[in-house]
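As structure tokens, the structure follows; a few thoughts come after it.
The other protein chains are all here in position, but one chain of the complex has been omitted.
Up next is subunit A:
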Amino acid sequence: MGLLSGPEENPAADSGWGHDHARKGFFTDTSICIGCKACEVACKEWNRNPQDGDLKILGSSYDNTGSLGANTWRHVAFVEQKKDRIEEARESGRKLVSLGMPTIGPRSGAAAPGGRAGEDFTGVDTTPPDTPEFRWLMSSDVCKHCTHAGCLDVCPTGALFRTEFGTVVVQSDICNGCGTCVGGCPFGVIERRDDGTVSPKEDRGRVQQEVPNKGTANKCTLCYDRLVEGEEPACAKTCPTTSIKFGDRSDMVEQAHERVAQLHAQGMTEARLYGANPEDGVGGTGSVFLLLDEPEVYGLPPDPQVPTADLPHMYRTAAVAMGGMLVATALAFLGGRR
């Protein structure tokens, strides 16, 4: 049985799968994302996800998708920033690096404290390059496939389960749509699918479409059906810039560390990783991201905690409350006899 919180090496093995199953995951490197949304399209096509929303322009740069949800399992965020915000991002990234973490600057590989092999910045010019006047941040968001998945922990039917790849998947024929998982997710990813046909007559261009798995919870499966066939997920397969990488989670984290060091060496101190820390509130995510600003700029929570981590404490509080209720009732009967 898996843990509720804290570092956990192999969630798949701890869920009863054998130890020969490697955990799979994404590494989304947003620094090379070009915002083509091919991942969104590939995901929709492969998983036959119905249309989301009414095809309206949302007025948020090129993002007219909105957010992750029952019908949208990949979502490309577009953020437009001016010079001052870029400098702030660079500064906040620099602070992050100095938080007791390995420092940037003269440091020679694995020999230095906190250094990594093959990482020698001696003699490398780490002065930031000229700050551009404007930048466009693009980031393809997806289910995090958490080590401690809130949705999975609170699911009362067993519809959500941990696969042999360490991912979290809904069995749509089991889910009864109680919605508990929706609140259990600290990233707002999973959602219950409505019938999807609520639209006024004015949408004449709207195609009447089949909506599978109505009323059940839906989210990214990390293309479980492709993985069992030895294929990679549709979004990673289609990504033209390899911004979305797929593989063993340990390799992904390793690549992420290398890439962030590389960007730091180029003076891009705004680069940082999201989800690579096994000590964080969800025990590290299966989908690791490289971001170029604070997570909240991309709509990602800055300090997500799986609610279930505090469940033992909540049960204790409830036990105290129940005890109080019993005592109050007993006293009421003792006092009420007179």
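By definition in this document, a contact is a pair of C-beta atoms (placed from the backbone, for glycine too) under 8 Å apart; a residue touches a chain by one contact, two chains touch by 3 or more; residues count from 1.
One rule holds for everything that comes next: contacts and distances are computed from a predicted model.
Missing chain, UniProt protein name, picked from "Polysulfide reductase NrfD", "Peptide ABC transporter ATP-binding protein", "Cytochrome C oxidase subunit IV family protein" or "Acyl-protein synthetase": "Polysulfide reductase NrfD". Considering A:Ala12, A:Met138 or A:Cys175, the position touching the chain not shown turns out to be A:Cys175 (whole complex). For the chain left out of this panel, the touching residue among A:Gly53, A:Pro212, A:Gly247 or A:Pro295 is A:Pro295. When the missing chain is restored to the complex, the residue among A:Ser140, A:Thr163 or A:Thr308 that touches it is A:Thr308. Annotation for subunit A: contacts to the undisplayed chain at residues 4, 58, 60, 63, 66-67, 69, 77, 79-80, 82, 84-85, 93-102, 114, 150, 153-159, 174-180, 182-188, 190-193, 214-217, 257, 260-261, 264, 269, 272-277, 279-282, 285, 291, 294-304, 307-308, 310-311, 313-315, 317-318, 320-322, 324-326, 328-333, 335-338.
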